[in-house]
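Just below is one structure, and these are the notes that go with it.
Only a single protein chain was left out; the remaining protein chains are all shown in position.
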């Protein structure tokens, strides 16, 4: 039994935490929230220099070749710091899509630049309110030109290129599009979390290059599964940070002559948050194992990790505000960062209802695997 | 705005509470739980003498003619006392079925005896685990003879006759069967609540008399709706009693040198129970209004009342045990009566999942009515 | 048992409706009720004042106040009926709520006849607007722990300190203020209640920006602000009892939460396409809808029970104390579920989102509703202690001089 991260990755996590606590205190997301910049370019550059953006990219393509587990520990720390960078779009989605379905030429072309942080990629899928069901996509490609409208594309206004999901029929379902090219119109949109920029993108016959391996709607689901595991760690980190903020305030804030943390209403509230966060962490570990070992049950593990992480993030971030009382919903307090980000994450790859439905469908097809035993 | 019971019925409620607190303390359900009797015959007789069994039976048929609202206030008190009597089977179901669908001759024959408590009736529907869906019934009637097996019939071992639900096709769906007659085999079954006796009944060509008005599966649903409202009051009374028991114990029991009721863990737990009970009470009032005024939205009101009452009963009865700690799950304590009865009620007319599904279906057909406004 | 007006109630309702039809515009049907969307509109204050004047002249301000206060001498239920009718019109009476519902009743009950006759008439006609100066950063749920000092100085008082969670200080003429006149006695005993002229020198108002971006509250700072003694309400050191009179009138209990409710979720479910058909056809969505509907109905009929008591000249029962905590939490659950259904496209703000973007908007303001006007935790304490009669928590701050009560690094 070795259900834990190897020591070298724990060291990586400690380094990441030290770096981010110094380089990305909450004043950084606050600057993005209030200022004009879409993300912290400086921070992004340093992350790239440290090899974070290429952590899971093989060395032959200019990456660190540390594998998915390394991305998971970095994701947890970036979530803890609510870092305003396009890491999830570029690393969990764009990079992953090319690794999974790209030709060697495409890997040669994109991965080294992604590893170096010179290119920022993203993933464009949603076309209307409702589930992220690839079979319902309207966007399409006709002889190399992609048309369709994509909503709330994370980092859509700053990314250099996008992996765009289309209804591919018997052809590939994922295509690379240069967002600077012609036939692409992007409009920045305001979201519930302005610390991460989003755009509405209209593709009108934009030049598109297929990812040859991405055949069938399953390939889109596969990409979402991989991203869901890595994002789950970011969500757990974010929830953990909200819990720590609430705990610290409950220790220091007095009411009725005693610390509010000595009242069971607060103690048991935060105990319940701790429970949710630890369940989510354990389930994220399960996802990491499945992703790392390329297990057949990845769709199950990814669903479990995502559902659990979404629940923990929502509970931890809203009860952090509640624990702070009136100050909790002021602009000046940092509670808002976790609350906004937690909900953004919970919507990013589709809501939990979709994932629960899919989880049961997957369990029914292979229910001998991974049923809770003890 | 007059959303309350008339004063004369409030007097009836007070009389009922006084009578039951004296005549039906918890030693009475305990006697039934431990002893051999299926129910408290003495208590039943006195209830009949006071006219409770005939409260909603028109005077022309020997009843008190007080209408459904009277049954509702009595039901609440009987639930509060967890009274071990066949009131719900005989009054909410058997009597109601004959009133709704019986011929005048049938009313003449049955209602006076039901009012006098000389006859005990019940309702037999469930044939297998799963929803109480009349369209799925297998029991059937062929030239006056009924065949089929009914599970967990409340008071099935003591009732004189049963209103039996069958798949009636174009003929009536509800039939009267003399449970003492030939072709009827009943076996007492143990349930989660032995203070209310149940039986498995096999009908093998038993003489059956149709209730002429009960045409179509709708008539069965209609009967369930009417019963659900009256049962909701019994459930609210039961939940209220569990809350009062927990509150009293929390005031008197000391731990760590103070009453456990001074700990927020207990205070907020019981506050949440109070909230659930009051929401259920308000929704039961809504059901009573719809039943009393024969409103078109009865199916909606009955569903809302039932779902709310089931939730309140479960929460109140399980947290009453929790509040009592170790003593709470001992045989000697009375907590068990509310816990057993609450779950029995929650299953009696079908589980909440069924009712929620039905509620939304009803709202969709007539969603202009009764959507929450303010 | 019925939901009908009595003959008198019906007559009054007709009168109220006639006044409103003549003086205000009906809300568009199906218009989504955002959070204070109206109050932030340009020119709102002017329109609000001119309507308030006509409302007062028509006798619909202070409906249930005794005549000697300048009220109509009507009943509580008439008040409820008027509010039901007004709720269907596009007016902003809420801006004057603090003056009409909190300040004036307090002044009438605890103040002198002179104070009453001076302040009530202009408040009714919105010639003078009022705000409340109770909460402090150090206080929070522990309201009586306030620290703003009131020191005797000749024929008056000098105020120093800070208030928070104030609504409308920037447009108010007067405020009701509680301050500590003696820190050497236990906390409830050392308070005194004043009327403050908001134009007094030394009063500084700073808006507090909320998570949602809007600023509906202020911090108010006092630097040697003078208040003449004739602006004191009730005895020196008797401020807590006066403040309780105000808080009674606040009646948190009956307050509901604005924003997406069952109807908005139902509308959304009828619009959204899921994997296999409309959301409203999905059993999982139906079950959630049913849960929310049952709770919404429970609140609605709990209010009806309270209104019935009013209609009989009584006061609402203890069940009204559940409304705020249930409504605020239901709101947060509904909007979270609505966003979950909208899914990947959900984070976008804007009225072109499903159901006019109410789910996204509510996400940002809803946390305040579980806190303002009594946190969930305080509401549950109130239910447990006042309704169920459970004993108080251990109180370490009760019988000690206020200056000796422990305070933490976060005040």
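We just call them A, B and C in the order they show up, numbering each chain from 1.
The rule is simple: a residue touches a chain if its C-beta (ideal position, glycine included) is under 8 Å from a C-beta of that chain, and two chains touch if they have at least 3 such contacts.
Everything numeric here is computed off the predicted structure, so don't read it as measured data.
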Open item on the list: Given that one chain is not shown, which residue among A:105, A:138, A:187 or A:271 touches it?
Closed with: A:271
Task: Candidate in contact with the missing chain, chosen from B:27, B:143, B:170 or B:332 - done: B:332
- [ ] Quick one: say which of A:122, A:283, A:320 or A:336 touches the chain that got left out.
- [x] A:283
- [ ] Since one chain isn't shown, list which residues of subunit C touch it in the complete complex.
- [x] 282-287, 393-394, 396
Task: Contacts of subunit B with the absent chain, listed as residue ranges - done: 125-133, 135-136, 151-152, 189-193, 198, 200, 249, 252-259, 263, 265-266, 314, 318, 321-322, 325-332, 335-336, 339, 343-344, 346-354, 356-357
Task: Residues of subunit A in contact with the chain not shown - done: 1-6, 69, 243, 247, 250-251, 258-259, 261-264, 266-268, 270-272, 274-275, 278-283, 285-286, 288-289, 292-293, 303-304, 307-308, 311, 353, 355-357, 359-360, 363-364, 367, 370-374
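Keep in mind that, in the parts below, only the chains that are shown with their structure count from here on.
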TODO: List the centre-to-centre spacing of subunit A and subunit C in whole Å, with centres computed as mean CA coordinates.
DONE: 39
Task: Between subunit A and subunit B, centroid-to-centroid distance (C-alpha), Å - done: 51
- [ ] Give the residues of subunit B that touch two or more other chains, as numbers and ranges in rising order.
- [x] 263-264, 268
Task: Multi-chain contact residues (two or more partners), subunit C - done: 377, 380-381, 393
